[in-house]
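My questions will all concern the structure given below.
The other protein chains are all here in position, but one chain of the complex has been omitted.
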Amino acid sequence: MTSPATTSPPSGRARLAPALLWAAGAALVAYAFVAGGYLVTVLGFAALYAIFVTGLNFFMGYTGQVSFGQNAFAAIGGYTSAVLTTAYNWPVFAAMPLGIGAAALLALAIGYPTLRLRGHYLAMATLALGMIVQEIAVQWDRVTMGYTGIAAIPPLGAFGRELPNERAQLAALLAALALAVWVASRLKHSRLGHALAAIAGSEDAARALGIDVARYKLIAFVVAAVYAAFAGSMFAHFVGFVSPEVFGLHMVVLGFTMLYVGGIGTVYGPLVGALIISLLPETFRGFKEFQDLAYGAALIVILIYAPKGLASLARLWTRRGAAPDAAAAATAGTSRGDAGAAR
Amino acid sequence: MSLLSIEGVTQRFGGLTAVDSVSCAIAPGTISAIIGPNGAGKTTLFNLISGFQKPVAGRIVFDGHDITGMAPHRIAARGLVRTFQLVQLFPDLTAAQNVEAGCHLRGSGGLWAALARTASARRELADAAATARELLAFVGLQARADLPATALTYGQQRLLEVARALAAAPRLLLLDEPAAGLNALETDHLARTLDAIVARGVTVLLIEHDMSLVMRVASRIVVLDFGRRIAEGTPEEVQRDPAVLEAYLGGVDLAAGGGSAHA
Partner (left out) sequence: MPETTFLIQTLVSGVGTGFIYGLIGIGFCVIYNASGIVNFAQGVFVMLGGMITHALLTRAGLPLPLAALVAVVAVALIGVVIERAVVRPLWRRNATMFVMILATLAAQIVIERLTLLAAGDQPKTLPGFSDAAPLRIGGIAIGVQLLWIAGVSLLLVGALALFFARTRTGRAMRACAINREAAALMGIPVARMLGFSFALSAGLGAVAGILITPTQYTAFNVGVPFAISGFIAAILGGFGSALGAFAGGIMLGVAQALAIVLFGAGFKNVAALSILLLFLLARPAGLFGKAH
C-alpha cells in the first residue's frame, strides 16, 4: 500500500476482482462511445462525482477528518464558471481555474480557524459552511439568478472552440478524472500522504513524531476543496446549468454513499462507488426525489450492516483465497476513515 | 552540560497540583528514570516536557534552548520525541508503515514534491522504507513488518512504538512505561534494546513501574510523589532514601525488584 516493498503480493483471486471491475468499466465506456446517448450522460455524471468523491476521500479517508460542507466548494467552482462564462463571456479555461482558486482560498480562510474544532463542532461548522454558500447562491440573485439558477453555460472547450458533442465531453471528463485519480494516488504515496495517514491514525502520536497536524489538516482540506470545485465547475459545463438545488446537502450525502459503496481510504474506491451508484438505473434521472430517497436509505443500511463499506464485503470474499496477512492488511486499510474520522 | 534541564516546573488541574515545582537535569548519553506511585505526576511531567501541555510555572530547556510551551511538533523537530503510556499506534497501517510514517522528520518534501515526485521525494520514500526495515530489525520485529499494527501482541506494539519514535531521529527519547504489559522475556529484550538505543547516541528518559528494569538500566532516578520530587540520585541512593521508602509505604522492597507495587 504505502510502498511496493511493504505490500504482500495479492493472490490470484484477490487480483481477479479488481481486474474484472476494470474490464467491466472499460467495456462500459467503450460501449458508451459507440452507442452514445443516455449512457454517455450517465457516465459523465459518474466521472464528475468520482472527482468530487476522490476529494472527499482525501479529507476523510486519508486524513480521517470530517466535512459535511464539501458542496460549498463545488458550488463555488460551479457558480464561478457559470457566471463568468455566461455574463462576462470568459472562456471556460479561464473561468475554471479562477473558481478552483477561489475555492482553495476560501478553504484556506475557513479551514485555518475551523479545523481546530473537534467532533460535533467541526461536523456542524462544515455543515453550516455548505448551508451558507447555498444560501448566498439563493440570495445574491443579481449575480446568481437566485432559485432559478443559471442556464446556457457553454460546454467544455478551449481556444474558442467548444467540444462538438457529448462523446467528446465525456472523453474530456474521463481525462479529468484520470488526472484527479493520478494526483490522489501520488499524494497518498508520498511523505505528505504518510503524514495524513498518521493524523488519521492518532493525532497525538503524529504530533509527537514532529508532524504539524494543523498544517497538514489544512492542506488536506484545501486539496479536497480543489477537487470539489473542479467537479463543480466541470458539472456546470457538462450539464450547462447550475442552481442552488444542485449543490445542496444531498450532494454530500450522495458523495458519502458512493464513498461507502466503493471503499473508504482506497485510491480507486471513489471510482467504483460513483460508477455503481450512477448506474443503478432507476435511481437516475426522471425521479429526482426517489433518487435522493434511495441514496439516503442505502447509506443508512450500509452504515448499519456494512460499516466499513461494501468493499469490505468484497474483501471477505477474496480473503478465503488470499494469504491471511494480505487480506488482514487489506481489511484493516478500509477501516481508516471510520476509525479516524471519530476524533 | 545537561541535555535537558527542568527548572521549577509546575502544572495544576483545578485545585490539584499534579506537578509541583519539579527540577532535574538529564545528562546526555545516559538512561534516566522517573518513578513514583500512581498519580504522582510522571505522565503529566512528560506532557509538559514534550509540549502537550503548558506548565503554569517553570522553564524547560532542551539542548540550550528554552522549549517551554512550544508546540509538540516543534519540540519533536528539535530532537525530543516521546511515546505514550497507552500505546498510540496508527491502527490501520502495517508495522512497517507505522515506522515509515514516523520518518516524517527525516524528510522535507511537501505538496509539490509529492505531486512532481521529484528525485529527492523518491529518495525520501525509499530511505523511509529502508529506515523502517532497519529499525524494525533493531527492535526485533522484522518478521512482523507487514502485519497490521493491531495484529501485534501488546509487547510487540510497545516495541513498535519505540521503533517508530526512533524513526523521528530523536536525541532524547521519552518512554512512558515501556515495560507495562510485557512478560519477563520481553522485558529482558527491552532492557537490551534500551542499552542499544543509548549506544546509537540517543539519550533515554523513561517512566517505569518495573523496579528491576529501572535498577538494571537507569544510571539516575528521579522519584516523584504527589507532584513533588522527593528524591534523586543513583539507584543505590534512591533505594536507601527513607522518603522513597515512605512514599512506597513499605509495600515493596525496591532492592528486591518487586515491580508490582502498582499493578
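Details
We just call them A and B in the order they show up, numbering each chain from 1.
Just so it is clear, a contact is a pair of C-beta atoms (placed from the backbone, for glycine too) under 8 Å apart; a residue touches a chain by one contact, two chains touch by 3 or more.
Just so we're clear, the structure is a prediction, and the values are computed from it rather than from any experiment.
One chain is not depicted; across the entire complex it touches A. Screening A:21, A:39, A:102 or A:117 against the full complex identifies A:117 as the residue touching the chain left out.
Where chain A meets the chain that is not shown, the touching residues are 66, 68, 110, 113-114, 116-117, 119-121, 123-125, 127-129, 131-132, 135-136, 138-139, 249-250, 252-253, 256-257, 289-290, 292-293, 295-297, 299-300, 303-304, 307, 338-339, 341-342.
Everything below uses one rule, namely that only the chains that are shown with their structure count from here on.
Centroid to centroid, with C-alpha atoms defining each point, chain A and chain B lie 40 Å apart. Touching chain B in their complex are the following residues of chain A: 1-3, 5-8, 183, 186-187, 189-195, 197-198, 200-202, 204-213, 219, 223, 265, 325, 328-329, 332-333, 335-336, 339-340.
Listed in rising order, the residues of chain B touching chain A in the complex are 50, 52, 71-73, 76-77, 81-84, 88-94, 96-98, 100-105, 107-111, 113-115, 117, 121, 124-126, 128-129, 132-133, 145-148, 150-151, 161, 164-165, 167-168.
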